[in-house]
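Input: a single structure, listed below in structure tokens.
Complex shown without one protein chain; remaining protein chains in place.
Letters are used for the chains, namely A and B, taken in the order the chains are written, and counting of residues starts over at 1 for each.
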Amino acid sequence: MTVRRPRVITLLTDFGTQDAYVGVMKGVIAGINPFANIIDICHNVPPQDIFNGAYLMYTAYKYFPKGTIHTAIVDPGVGSKRDIVCVETKDYFFLVPDNGLLSFIVQEEKPKSIIRLTNSKYFLPLPSSTFHGRDVFAPVAAHLSLGVKPQQLGIMINQLEQLYIPKPFRKKTGQVEGQIIYIDRFGNLITNITKEHLMQHDHSQSLFKTQMKEIPLPVSLPSQGGDEGGVKINLKCLETTIGKKKIIGLIKTYTDVNAGEPLALIGSAGFLEVSINQGNAQKYFKVDKGSKIIIELV
Amino acid sequence: MTVRRPRVITLLTDFGTQDAYVGVMKGVIAGINPFANIIDICHNVPPQDIFNGAYLMYTAYKYFPKGTIHTAIVDPGVGSKRDIVCVETKDYFFLVPDNGLLSFIVQEEKPKSIIRLTNSKYFLPLPSSTFHGRDVFAPVAAHLSLGVKPQQLGIMINQLEQLYIPKPFRKKTGQVEGQIIYIDRFGNLITNITKEHLMQHDHSQSLFKTQMKEIPLPVSLPSQGGDEGGVKINLKCLETTIGKKKIIGLIKTYTDVNAGEPLALIGSAGFLEVSINQGNAQKYFKVDKGSKIIIELV
Partner (left out) sequence: MTVRRPRVITLLTDFGTQDAYVGVMKGVIAGINPFANIIDICHNVPPQDIFNGAYLMYTAYKYFPKGTIHTAIVDPGVGSKRDIVCVETKDYFFLVPDNGLLSFIVQEEKPKSIIRLTNSKYFLPLPSSTFHGRDVFAPVAAHLSLGVKPQQLGIMINQLEQLYIPKPFRKKTGQVEGQIIYIDRFGNLITNITKEHLMQHDHSQSLFKTQMKEIPLPVSLPSQGGDEGGVKINLKCLETTIGKKKIIGLIKTYTDVNAGEPLALIGSAGFLEVSINQGNAQKYFKVDKGSKIIIELV
């Protein structure tokens, strides 16, 4: 006899930690599947900030075992006509309000099926209109973890709501303009510029091409979202402009500069990140989400 | 052979998350029962705010599987002569300092037994006087989860300390006056007025009676604390006064009004709640716990 490995159910919400909302969801899950392995991804998404939730899910989802049921609730439309969907991909199930929470992930994972939840058999009886986390998401996640198939949960649909995700673009001057899309606990400024953006280049332009030639780069990218993986990034001539300040070069890790100094690197989720070694870049640069970042070769 | 389903131990404290207090309790539990399923309900109860803890426990406890050991510590009297009690109800065990933490729950659950903890065999050796969470609550919860009976823990007593829970009352004008008893992360203002208060009415008075006649209501109430369960609440003539502002009607969910607008509804724990769709009602109305709420038919 082998003990079955417990299925993982992740939770990501904007419920915070001052109330009992998250605990209640776990109680509901434990009542249906006592062997589920519930893992919190984050509950401090700013209230109703779908973009923030979508970003965090994206940075986290692929580090979980196959078969994980990712449950995310940032849901300003709770109780309204917005759908709740179960999206199945090659390796995962996603249980989310259909409001764009998967916008980053679907750029990377093709949905095999999208099911709109309609089968109230898998909900708590008499669900409320204001706490679907407890009455719909938690019981459905638990049933999925017991082997219920997405198709049993409702009806197939074709499309998901998408958030607008700002893309970096190349200006006429040849500079690349991006913006800050996330700021973490340490004040690290995470931009929408990826290593791929730095490596993909218009061959008629010289921005990164020159650099690529000077420092040969293997073209394969790391499978784990790591920031080097054989890619030798040493773009000493790359200049990042943030506010009125400039950072020269792209380095490998925080301590490549002295404590208190600004730096740019490719962070652990694959995005260009501006930081202060042992400091807080948000306070240092006095910027916020949405602030512009300019990259150029000098 | 079947694998025994792990017993759930919940934790609700005012220990916060900046120290190691909660983690230490879990370590003690895991040392005694490695298979216990420990679920956090909340650790950010404001320091020593028993009422807040009592409210949160009430909103959470019944969503857990039968046999769950609910452990709650908001304990300004730690180390003093206050008792620690194990209260058994039909479905649950509650392990709490006897200081009123069960005040909401005992309105709904009749205790089968109340045991005052005296048997130090189930405590850590040499318990401290300032951290009973680690030295008494955690080991006792773990032993309960292994099958120790409450009667083995100490001696039976008859009575529990009770907090004063303010009740809404009907004024001579026919208005119902309640107050805000809890404010959640989203700034939702939860009052002590329940659906039952709105439905129970003096037949000689016309406040809700008229309304009841106009809109027939099934008398059965939802078993899950849901806010509708067959009850069609559409009390368009109900007026909620908060501060100097009035909200007309009782709606079903936040999005029944436009973003930024105030609303009143019956929340997921069964209490009348004042909110701002996609906003923060506490900031909007500049009120706090204890603030008055007036309900009347207009």
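One rule holds for everything that comes next: contacts are C-beta pairs under 8 Å (C-beta built on N, C-alpha and C of every residue); 3 or more make two chains touch, one makes a residue touch a chain.
Values in this document were obtained by computation on a predicted structure and should not be read as measured data.
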Touch with the omitted chain, as defined above, among B:Phe131, B:Phe186, B:Tyr254 or B:Tyr284: B:Phe131
Contacting the left-out chain in the complete assembly, out of A:Asn33, A:Thr59, A:Thr89 or A:Ser145: A:Thr59
Residue ranges of chain B at the interface with the undisplayed chain: 1, 3, 15-24, 26-28, 30-31, 34-35, 38, 47-48, 76-80, 124-131, 134-135
Hidden partner interface residues of chain A, rising order: 1, 3, 5-6, 8, 10, 12, 17, 37, 39-44, 56-57, 59-60, 63-65, 68, 184-186, 222-230, 252-256, 259, 265, 267-268, 273, 277-278, 280
